[in-house]
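Attaching a single structure in structure tokens format; questions to follow.
Of the protein chains in this complex, all but one are displayed in their positions.
Up next is chain A:
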Amino acid sequence: MTPSPLVEISGLCKWYDDFSALYDISLTVAEGEKVVICGPSGSGKSTLIRCINQLEGHQQGSIRVAGQEVRPGMKGIEAIRREVGMVFQSFNLFPHMTILDNLTIGPIRNRGMGRAAARALAMEYLNKVRISEQADKYPPQLSGGQQQRVAIARALCMQPRVMLFDEPTSALDPEMIAGVLEVMETLARDGMTMIVVTHEMGFARRVADRVVFMDEGEIVETAPPEAFFSAPRTNRAKLFLGQLLAH
């Protein structure tokens, strides 16, 4: 049996007023696959993954998650969002709740899980991101790296089938980045399906099955990481990689 595609995007278009943010995007991600999306800022990478769980609505094309069509303003979007975990650039933890409550609110409110079961699940994931001793603290008491690891655990607590990462290390101090990437790599080894928007090219080389290069709202090039980094086919990708290495 061939693995069924978990996320299927075809002919996706999105406009902000008359600015075309995404144009004719088609992308299929299979179960267990790790896809890294890169490209210059403003190229639509974040917009693309935010369309998958409908934080942004699209105007044309179709998105299917686990076989279900995702439409803007649809009823029952919560059912799809529980299959899609998301990690944000700025963590977006709930600052008025303890770490533990941050993790349990999704399972309790969305999945109808009991409090005790949710706590056990949360502690398991906090252990996984090596933060369990902070469970009763509040997010502002944690460092940026710790907060981002908590955010990853919060998304995992929904036991999603695919994880979206929206520049998870861009807001972190350099010494915090390694810890977060390590957690993500462990997650990848455990077989999680991942779509990652990032500028961490080392991470992309080590983890990605495919690198998707975007520019001006279009997918310009898709290739395995080795091929992409050593021999990009398009000029735009060459230019982008050149700039990335130059700094």
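List of remarks:
Just so we're on the same page, a contact is a pair of C-beta atoms (placed from the backbone, for glycine too) under 8 Å apart; a residue touches a chain by one contact, two chains touch by 3 or more; residues count from 1.
Convention: contacts and distances are computed from a predicted model.
You can't see one chain of this complex, but its UniProt record names it "Amino acid ABC transporter permease", from the set "Amino acid ABC transporter permease", "PadR family transcriptional regulator", "Iron(III) transport system ATP-binding protein" or "Carbon monoxide dehydrogenase medium chain". Which of A:R81, A:R119 or A:R210 touches the hidden chain is settled by the complete complex: it is A:R81. One of A:R119, A:R154, A:R210 or A:R236 touches the chain omitted from the figure, and that residue is A:R154.
The residue touching the chain not shown here, chosen from A:C13, A:I105 or A:L241, is A:I105.
In the full complex, the hidden chain is touched by chain A at residues 53-55, 73, 78-79, 81-82, 84-86, 88, 90, 92-96, 105-106, 109-110, 138, 140-141, 154-155, 158.
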